[in-house]
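Could you have a look at this structure, given as structure tokens, before my questions?
With one protein chain removed, the remaining protein chains of the complex are shown where they sit.
Here is chain A:
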Amino acid sequence: MAMRAHTSPMARRCMIGAAVVALTAATGCGGGDSGDDAAADASCKPSSGKVTLQYWSWVPGMQEAVDLWNGQNPDVQVKLKTTPAGNAGTYQNMSNALKADKAPDLGQIEYDSLASFRLKGGLRDIAQCPGVSEAQEKFVDWTRSQVDFGAGGEDGIWAVPQDTGPMAMFYRKDVFDKLGIEAPTTWEEYAAAAREVKQDGKYITHFSQTDPNWFTGLLWQNQATMFERDGDAWKVTVDRPESRQVADYWQKLIDDELVATDLQGFSPALYKAWNSGEVVTWVSAAWGYSTIRDNAKSTEGKWAVAPMPQWDAGDQRAGNWGGSTTAVLSGTEHPAEAAEFALWLNTDPEALEILNREGGLYPAAKAGLDLPALKQPVDFYGKQKIFDVFAQASADVDTDFTWGPTMTDTYRFLSDGTAGAVGGEGTLGDVLKQTQSQSVDSLRKQSLDVAD
């Protein structure tokens, strides 16, 4: 049974409205699957004459790729504005700019924020733009379901995948060798390794309260999607058996003091612990290779990468942490050109090479996985070809994972709850329960229907 909030009066008003304007299609109440944004002109014809596109991104080295495009396309010039990272203020600015009708034509948006931007009417459906639907197969499977919201293109295509963060396990091979343990292939073995490592005075990993999206990556691996779309309503599935399994597992590690809970992600204290060898694994995304390389310099040659530990021996499942898209924003007058640039940027081998070399992006395009740089042995990791592991992980990421439209809130609830649990108030299981009900509230406050 679907429970609906705030809708009955609105639906009634819509029906009256529809009766009054009986013959016009644009009442904004019809169909309902995508409402007004789809009612906007979905056709995507190329503009004539010279076009200038504004583009906001925070990928280091993006200007080099843009210069390459501008040199090759004198009629479609892209002006890049380098911004802070999305959650560091750019999303806020983008929302404000959308409201003020001053938004750029293109913007960088992470997968977990796409739904919230679509909710604000900030994205342009580019399904009809030349080349877009044909290009879909060029991208890793799961990223496609992210940009078409799992509807296989029936419900529009809302962005072009740029990079991904397939997850694997970075571990101190020298420490594992010394202790005579193999790299764990299951989470059970990981916990066993944690106990051995603790005997040696070290922690298997850190458990941070400031990385709710890391924890989400762990949920993703166990097919514990947090939101589902149910017709016009959203279903919140934060608290479910699959996520409980993950939460209970980590709660046990916390209770047994096998993980360092006073080290936050990307903090100087964590880097100190990596350098001193106090923390010996990090289950993280492909882009994490540079985080360790740049911040734990003294451990060069001692790390290796193995696939994420599995819940069931023999499985091949990976989570994803991070990654962005290039989205065409709703205010643009040149959607065809904007989409063309977005496609080029994220599929052209030269552009992919620049973004990987300068920005450290791990490409969403299948062709990108064959970049020479991603086939090389990496010195820091004892000359292991670590990107082979991530290429496999990328193929193992569950395609059904759906982000909710209020992820900022959901992350915040997870983060607050985790801080409490780590500080001794409640368990991670309780955190899931609270986050579930708080997320339902958040959806209702955006006057969205919630199904249960």
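Here is the rule we use: a contact is a pair of C-beta atoms (placed from the backbone, for glycine too) under 8 Å apart; a residue touches a chain by one contact, two chains touch by 3 or more; residues count from 1.
Assume contacts and distances are computed from a predicted model.
**Student:** Would you kindly match the missing chain to its UniProt protein name, picking from "Ferredoxin", "Multiple sugar transport system permease protein", "Ethanolamine ammonia-lyase small subunit" or "Cytochrome c oxidase subunit 1"?
**Tutor:** "Multiple sugar transport system permease protein"
**Student:** Which one, A:Q310, A:T325, A:N356 or A:S415, makes contact with the chain that was left out?
**Tutor:** Selected residue, touching the omitted chain: A:S415.
**Student:** Touching the left-out chain: which of A:G152, A:G301 or A:G423?
**Tutor:** Residue touching the absent chain, from the options given: A:G423.
**Student:** So one chain is hidden, and I want to know which residue out of A:V147, A:L218, A:V259 or A:A273 touches that hidden chain in the complete assembly.
**Tutor:** Candidates A:V147, A:L218, A:V259 or A:A273; residue touching the omitted chain: A:A273.
**Student:** Just one of A:S57, A:T90 or A:S116 touches the chain that is missing; which is it?
**Tutor:** A:S116
**Student:** Sort through A:Q54, A:Q108, A:T164 or A:Q209 and give me the one touching the missing partner chain.
**Tutor:** Of the candidates A:Q54, A:Q108, A:T164 or A:Q209, A:Q209 is in touch with the missing chain.
**Student:** Where does chain A touch the missing chain, residue by residue?
**Tutor:** 6, 10, 14, 28-39, 92, 95, 116, 118-121, 209-210, 229, 232-234, 261-264, 267-269, 272-273, 405-406, 408-409, 412, 415-416, 419-420, 422-423, 442, 445-449
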